[in-house]
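Left out: one protein chain. Kept in place: all the others.
Chain nomenclature is as follows: A and B, assigned in order of appearance, with residue numbering initiated at 1 for each chain independently.
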Amino acid sequence: MHGLLETLQFVYAPQVVNGLSIGVAVILMALGLTILFGLLDVINMAHGEFYALGAYLAVSLLAAGVDFWLCLLVVPLLMLPLGYVTERLLIQRVFNRKDRHVLTLLLTFGLGIVLEDAYRIVFGPNTVRVDSPISGAANVLGMYFPNYRLFVMGVGALIIALVWVVVFRTRLGAMVRAAAHDRQMASSLGVPVSRVYSGTFAFGVALAGLAGVLLAPIYSVFPTMGKDFILLAFTVVIVGGMGSIKGAVIAGLVLMQIQALASLYISPVWTEPLLFGVMVLVLMWRPQGLFGKLGNG
Amino acid sequence: MAEAGAVAAAVAHNEKEGERTLNRLALAFVALGLIFAAVAASSGDVFFFRLASEALIFGGLALSVDLLLGFAGMLSLGQALFFGLGAYVSALVLKNLLPSFWLAMGITLAVATVAGMVAAVISIRARGVYFALITFGLAQVVAKVVYNVPRLGASDGIIGIPSIRIHLGLFDIDAASPAGFFLFCLGFMMLLYAACVYLMRSPAGRVLAAIRSNEDRVPFLGYPVGLAKVLAFVLAADVAALSGALYPMLRGFVSPELLYFEVSGNAVITAIIGGAGTLIGPLYGSVLIVGLRSVIGSYTSHHLIVIGSLFMLAVVFFPQGLIGFIARRREQRRLRRVAVVP
Partner (left out) sequence: MKRKSVATAAAGIATLAVALATSTPAMGQGNPIRIGVDTPISGTYAPIGQQVKWGLELATKEINAAGGVMGRPLQLIYEDGEANPAVATQKAEKLFQVDKVDFLTGTVNSGATLAVGQVAERNHRLMATTVSFADSITGDKCSPNVYRVNAKAGQQSAALAAWLAKAKPKARVFFLGPDYEMGRSTVAAFKAAAEQKGATTVGEVFAPLGNKDYSPFFGQIRAARPDVLYTSVAGNDTVRLFTQLDEFGLLKNLQVVGASGTVTSQNMGAIEKAAEGFVTGVGYSPEIDTPANHKFVAAFRAAYKTPPDLYGADSYGVLYFYKAAVEKAGSTDTDKVRAAMADLVWATPQGSKTMRAGDHQAMQVMYTVKFTHGEFKIISEVPAAEAIGPDDCKRF
């Protein structure tokens, strides 16, 4: 009996908490992806590179003496105009063509390649570490857990809730959903559709940037860091249902628990193929993922 | 009614003209290849012959991407999976079983067909971007597996694949001879190209085109959509794998990098820049991209910026790609000529 309790406390419990912490990180990445798909029908292959840009902006601001907490606010604000301009200059050009899913995917794929190489030129190829703004670790039931990760989990949950409120409970969100649902109708009701689209893209980019700042102290910063979470984030988005916020949250938490607990029994290398297998099974059962699109709640 | 018939005849006529233009561009590709071979052979070159052979091999991969993208409207972001599969199967056969070209190609074809069917079952139900992301994930997972299996050489890959002689009935080609292997690759790729063209212009190929324009309506015409897509997918897998099977014959090794997303992504870039839906465009595109990478690579370490920007420009301004653009220009000129004659 004592042995069982100890196993639970020292083997399973930390694994569950770790899975939760990684789950929040992956959901933060998946959130922007799923919103862009749900509202704009755009698969943003450069999402990871925008996440990296957020982290690099934070590194530059920190080096200039800006406080980390201020960075959390300033970086997303800096990313907004950037996302807006990207949508105007690139996405908009192919948005009205027939194969727009594929074309926007290809375009953002090209953008990702260019951005990643650009980071190498501007910021150098070496890894940069960001000091954790909250040091120390908490002792929870005999488990040792860093304070900053607890903070990220809390803030992550807050961000997810805020995004949900903005999309579903504000006038702005209603306009965006209307534009996504029926472009003509929204336009005739006086919604500035084209600007709403650009604004939504900017919002998705800013979310990626915010994730970049938040996670930089845990995962450090380097040019190819965008590739890190992207496969996991896509898996989460596909399983949850592309365009569903609820789906991304549930899929993110469940998949990361599967990964965390499975890694106790199989070599960690094989946990990613395992998650992929889960994704394939879900898709065979429900080709549109677990939950529907954004417009449908 | 008669009017409708005339319109249909005119459309059919234009389609035939378009196909004729592409046929001419394919012949021009062979002619350019032969001219290159003559120039290169007369100056005793080795490097450019082998670089051109590599361009042709990766052109075959881009051709398989085009089969799916240009005809069935299915974007595969993981075609390197089948290219790498072909390369590994061919390498293992040549090194461990028998250094025979035909055996390697036969086993590759069989394995790729089975693997293609399995992958088709997994991915074919998903449409559009879902399909793209599943193929992407599938290739990532297989690449990871290969990277971690010591029996496949793991991260180091397999070296020491013997140089072979290819028996072609009347004569032999030494794969180690730069000119000989280049001409062989040229012939081989043109055969693959001709087979693809034949299939895509057959009634079965037309079903794919119908799927591309409106998938939901095709079943009402009495065609099984699923079967047509599976066949297209397996055909593309075979083309990619047979191209990949030539790689170890050229370079003497295989490594997990051949399965990476860079290779899949590069094939998509090549097909788009060359001209999706033309089949010959990807081969032209591959020569362009491989050549460009080799030249730019010697001057800057940031060739990705150049190729990525070029790709974005192509997507925005030349969605028909190089060959699509040329074919359309010729078509417009012809139409003007026809219009002048009353």
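Please note the rule applied: contacts are C-beta pairs under 8 Å (C-beta built on N, C-alpha and C of every residue); 3 or more make two chains touch, one makes a residue touch a chain.
Since we're looking at a predicted model, the values are computed, not measured.
Q: Which residue, B:40, B:122 or B:228, contacts the hidden chain when the whole complex is considered?
A: Of these options, the touching residue for the absent chain is B:40.
Q: Any idea which of A:84, A:201 or A:229 touches the chain not displayed?
A: Of these options, the touching residue for the absent chain is A:229.
Q: Would you indicate which residue among A:52, A:107 or A:128 is in contact with the undisplayed chain?
A: Of the candidates A:52, A:107 or A:128, A:128 is in touch with the missing chain.
Q: What is the set of chain A residues that contact the non-displayed chain in the whole complex?
A: Those residues of chain A that touch the unshown chain are 10-11, 14-15, 18-19, 21-22, 117, 120, 125-129, 132, 137, 144-146, 148-149, 218-220, 222, 224-225, 228-229, 260, 263, 267-269, 272.
Q: Name every residue on chain B in touch with the hidden partner chain.
A: Where chain B meets the chain not shown: residues 36, 39-40, 43, 45-48, 50-51, 54, 144, 147-148, 150, 153-157, 159-160, 176, 251-253, 255, 257-258, 262, 294-295, 297-299, 301-304.
By our rule, only the chains that are shown with their structure count from here on.
Q: What is the distance in Å between the mean C-alpha positions of chain A and chain B?
A: 34
Q: Mind pulling up the chain A residues that touch chain B in the complex?
A: Residue positions touching the partner: 37, 43, 90, 93-94, 97, 99, 101-103, 105-107, 109-114, 116-118, 120-121, 231, 234-235, 238, 242, 269, 272-273, 276, 279-280, 283-284, 287.
Q: Under the definition above, what is the set of chain B residues touching chain A in their complex?
A: Touching chain A: residues 69, 73, 75, 122, 125-130, 132-134, 136-138, 140-141, 144-145, 148, 265, 268-269, 272, 302, 304-305, 307-309, 311-312, 315-316, 319 of chain B.
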